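Reviewing the structure listed below.
All protein chains but one are shown in place.
Here the chain labels run A, B and C in written order, and each chain numbers its own residues starting at 1.
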Amino acid sequence: MVMPDTLAFKTARIVDIFQETAEIRSYFLSLEEEEDFQFTPGQFNMLGLPGVEEAAISFSSLAQPGNNFFMHTIACVGNVTSLIERMEIDGKLLIRGPFGYGWPTEEIVGKDILLVAGGVGLAPLRPFLLYCLEKRNQINNLYLVYGARTPEEMVFQKDLMDWQKKEEISTIYCVDKLPEYSSLLPNVGLVTHFLEDLQIDLSRALVCMCGPEIMMRFVARKLLLQGYSEKDLYLAMERRMRCGTGHCGHCQIGAKFVCQDGPIFQYPDIKPFADTML
Amino acid sequence: MDQQPEPRTISIDYLARVEGETDLVVKIGEEDLDITLKIFEPPRFFEGFLVGRKYDEVGDIGSRICGICPISHMTTTLQAVEKAMGIDPSPQTKHLRRLMCLAQIVASHIVHLYMFALPDYFGYPGFVGMMPRFEKEKNNFLHMKEAMNRVGEVIGGRALNPISLVVNGFTQIPAKSSLLSLAQGIEKVLPMARETAHLIGRLPYPDFKVDTEFISLRHQHEYAINEGVFTSSKGGSWSIDEYQEQFIEEQVDYAMAKKCLLKGRGPFMVGALARVNIKFDQFHEETKKLAEDVCFNVPDYNPFHNNVAQALEIYEGMIECHRLLTSLNPQKEKPVVKIRSGPGTAVTEAPRGLLVHGYTLNQRGIVEKANLVTPTSHNFANIEKDLKALAEKFYQPDNPDDLKKKCEQLIRAYDPCFSCSVH
Amino acid sequence: MPKDAFVIEKNQFSSWLKKLQESFQLIGPVEKEGHFVFSLIEEVNDLVMDYDTTMLGPRKFIFLPEEKICTIYQKDQGFTIKKVQDVPGQLLIGVHSCDLHAILVLDKVFLLKSFQDHNYRLRRENTLIMALNCTKVCPTCFCSSMGTGPFVELDKGFDFLLTDCGESYLIESFSEKAKDLLLPLNLPQADDSLFKKKEQLFQELKGRFIKNLDTTNLVQTLLENQDHPVWQRTAEERCLGCTNCTMVCPTCFCFNVKDKISFDLKECDRVRYWDSCQELHFAEVHGANYRSSRKARLRQFVTHKLATWVEQFGCFGCIGCGRCMYWCPTHIDLTEMAKEVQKSNFKRMREDGYA
Partner (left out) sequence: MNRKKRIRLGVFKYTCCAGCEFQLIFFQKKILEIFENLEIIYFRMGESGGGEEGPFDLVLIDGAITEAWQADQLKKVRQAAKFLLPIGSCAVNGGIPAIKNSTSELEMEKRVYQQIQPLHSMKAHPVDDYVKVDGYIKGCPMGEKDLVEAVTSLLLGKRANFINYSVCVECKLKGNLCLLIADKLPCMGPVTNAGCGALCPSYGRACYACWGPMEDANSRALAWQFEKMGLEPDDIFRKFTQYASNKLEFRKGAQLYGSTT
């Protein structure tokens, strides 16, 4: 078997840009050389520019057969991300990918699905949510619990509004601080407060979470106390990555390479190792 | 009615394009002139904190006295320590040190002439602004500098604050092949040194002469750098051990640097002009010829011509470095040190003139007393003396800026290093 | 008795190498200031075949300490990428059994998981390995405990195997390329007695190990004791965080990537260099550092080598060469740490009610 090379660079062109929050923007990209670009929810790309190396960024859109469009939602925190923030439509990025194992799309049939996201952590979950909506008839209940510091810091506001209105999905949005008015009508409080009264059948639960590790820690502990089983919990881990292909070693958590064995993990797979906040 | 003329003051705050920090105040009264060079460079107390440090650190610390001539400081320091311990380093060590110090002198002169002095005569605030218009000068500057810096880099590890120089030798001896490639580098830039001498020789210096006593080291067989005896243009020569008896160091209340005078004689000048005046006969024939070409004759009493003397030393230094590089067959040597207590003083010719380091070590090799006198301390009194003569000669009440400019040029011609002087 | 086994006189061996020098870069152990280093061989006579160990293993010729991954040229229309293409053919001579195992471990890391590392593959494909059975045991090595030495007991993944038999070498070939290179020499076949001698040398050597490590249940024991006091104590009192242990370890594969861009911002060399989990910033991301304490970093090194590696690659990450403890400025010994954990397995003791 010929294995893929680590240096398969592709060029992506920025087709459109949305300002999600003050520091987060979404980029619609299209591949220059490939007509058909497929990836699964939860996978990621290494985005790079000359001079600043690369950063791992998850897909925030769902792949569509036969086309080469995809979306990334990026918070400006460091070198790659701030250089991207200064780019305009038609700007070009170097990408490698897709990498990693995504969310458990095979597992959803007949399940009660709970999605828990914090801040920009909704970005990697969004394609999975869209996927669940596509397959809505195959699953039982579908919940989204999404927390951010303030309503202004919530990403995908248009989507959030749509989902809030939809029958197919129940949403709980919560913020630390509430200004006088927000069209999203969020609750005030931590996400963990809103996990109790959900109509979830523990025998067919599937929980997917993505956000700050400390948030995932509290969510996981709370759910375990409520009787969820460990293997029903899926978490998205974030680590420093230099290659994305399981070689540079930076993303190791114990025996796991986040880039190749993850970034989505089942809770018991990651639990035995130190050096996480879980 | 007669009006009493106001005393005029010319002052320069924080003189630019010299090494270190100084103000100049020239007060011109009816009868008399008052000149003060207010060296406000903050003291660093080297002589204070070297006490208690060990012999093997003194070279590294000493080199940090000056960012432009660290090799000279380092070598002087090491020689003083060796003197104190009764160590006589091998001929190879002396050979390599002479090479390093000469390269340092040439490099320092190049920086001074191109970066500090030239802009004055071409009417620019600095060399960076000048560079785009003076393609050739820029190239000469960069290439010569590079070739000389390489010597320090290859032999010493880095051009500034080298690391391979230690007491009684070098931690690593360069290979013959790298010495030869350094020599090739110098060959390439030698023509540029000639051009530099012609350029610097042609600058419009003020017509100005002052009676001056010049002092430099002189050695029987070679153009003295690290070894020799004090020699004065007004007669007399003293061994290095007589330094304390012949020279006095005084503190003044307006400057952080101390002033050094020759006992019973007063101010004197050290540096390139002093060396060239005293040791012109020891130049290589090519350099003597070059001097003739640029109409430079010894003895020369115009301090502005220190620039020309430096240009000649650049050429001379390159020829000598080339000779030193090609004539050495490097042998492996390990620097071995047997610690002994005692005092030791060393004097060398740094780019700007006589540099003195003296240490007293205890039986563990720890410094008990340190004394440093730098070239700018030696020149301090003479600069003020020359400034005074300059003001007397060129002061025009309706055009004080002319004098101000000339004063700046004169100070720069001395290539003073105020950081060193306040160590 | 394998059929591709021959006897070669040491003189003939040298002249053969000189011949090979025309088509390969030869790399082997030479003496340097009282120690041995793997280096490019210009003079075949410089080779020292009875060396003990080297500071850096032959890894540095396949996975270079610092190497360019690619050059990126930026133009208005996009990017052009130039990868590293040609590398010289090289022959690694005198590779001890442990170092051979180390290279095979690196093969697993760089070639046999889901992606093949471009640069590593290029170099590895152009490398022939001539292994050499050890003749001495160092005070710090424990390859016999890790199953990686002192003699090579593998039958693939390398090209030649030498055994020093005094005046001559027993030379065995394990690849087609090796066979082809040996063919023109017309060497005499090695006979049974030579193999008996080899076995005898092996047994003698095996008895001489000073250092050892019991690997039964080691993985589990270490994973259960990630909060064992030995990590904190050693990290505080002895570990300097200098990274020497991981820099000299022949199986460490971690690297960092750095862009070197020209001042006109048009041309960018992307280089990588050995990185280490002992380095403070290794596991740092925006807003967090997952191994900010020296204790966590030290534990990562030891548990990776002796435990988690097994899940990752199906073998230990430690091949028992002893380099890490020899070149550690404070001689921190991972086997001692492992033994301390084995001796006072707090997790077990707690479960059994003793702690």
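Throughout what follows, a contact is a pair of C-beta atoms (placed from the backbone, for glycine too) under 8 Å apart; a residue touches a chain by one contact, two chains touch by 3 or more.
A quick note: this is a predicted structure, and the numbers were derived from the prediction, not measured.
Asker: Which of the visible chains would the unseen chain be in contact with across the whole complex?
Answerer: Result for the missing chain's touching partners among shown chains: A, B, C.
Asker: Based on the whole complex, identify which of C:Ile72, C:Val105, C:Val248 or C:Met337 touches the chain you can't see.
Answerer: C:Val248
Asker: Among the options A:Asn67, A:Ser82 or A:Gln138, which residue touches the chain absent from this view?
Answerer: A:Ser82
Asker: Tell me, which residues in chain B touch the chain that this view leaves out?
Answerer: Where chain B meets the chain not shown: residues 14, 16-21, 42-45, 47-49, 51-54, 57, 60-61, 64-68, 70, 111, 115, 119, 125-129, 131, 138, 142, 145-146, 149, 157-161, 163-164, 166, 171-172, 251, 253-254, 256, 419-420.
Asker: In the full complex, which residues of chain A touch the absent chain?
Answerer: For chain A, the residues touching the absent chain are 51-52, 78-79, 82-83, 86.
Asker: Spell out the interface residues on chain C facing the chain that's missing from view.
Answerer: 32-35, 37, 55-56, 60, 65-66, 236-244, 247-248, 258, 261, 263-265, 273-274, 276, 279-281, 294, 326-327, 329-330
Here is the rule we go by: only the chains that are shown with their structure count from here on.
Asker: Which label fits the chain touch graph of this model best, line, ring, star, complete or other?
Answerer: Contact pattern: none of line, ring, star or complete.
Asker: Taking all protein C-alpha atoms shown, work out their mean, then name the chain whose own C-alpha mean is nearest to it.
Answerer: Central by C-alpha mean position: chain C.
Asker: Distance from the CA centroid of chain B to that of chain C, rounded to the nearest Å?
Answerer: Each chain reduced to its C-alpha mean, chain B and chain C end up 54 Å apart.
Asker: Between chain A and chain B, what distance separates the C-alpha centroids? Give it in angstrom.
Answerer: 66
Asker: Chain C: which residues touch two or more other chains?
Answerer: none
Asker: In chain A, what residues contact two or more other chains?
Answerer: In chain A, no residue touches at least two other chains, as defined above.
Asker: Note which residues of chain A are touching chain C in the complex, please.
Answerer: Listed in rising order, the residues of chain A that touch chain C are 3-7, 9, 11, 32, 50-54, 77-78, 92, 94, 212-213, 238-240, 242-243, 245-250, 252-255, 257, 260, 272-277.
Asker: Quick check on the complex: what are the chain C residues that touch chain A?
Answerer: 69-70, 72, 74, 78-79, 81, 83, 109-111, 113-118, 121, 223, 226-227, 253-259, 261, 265, 268, 270, 272, 275, 277, 282-288, 290-291, 296, 299-300, 303-304, 307-312
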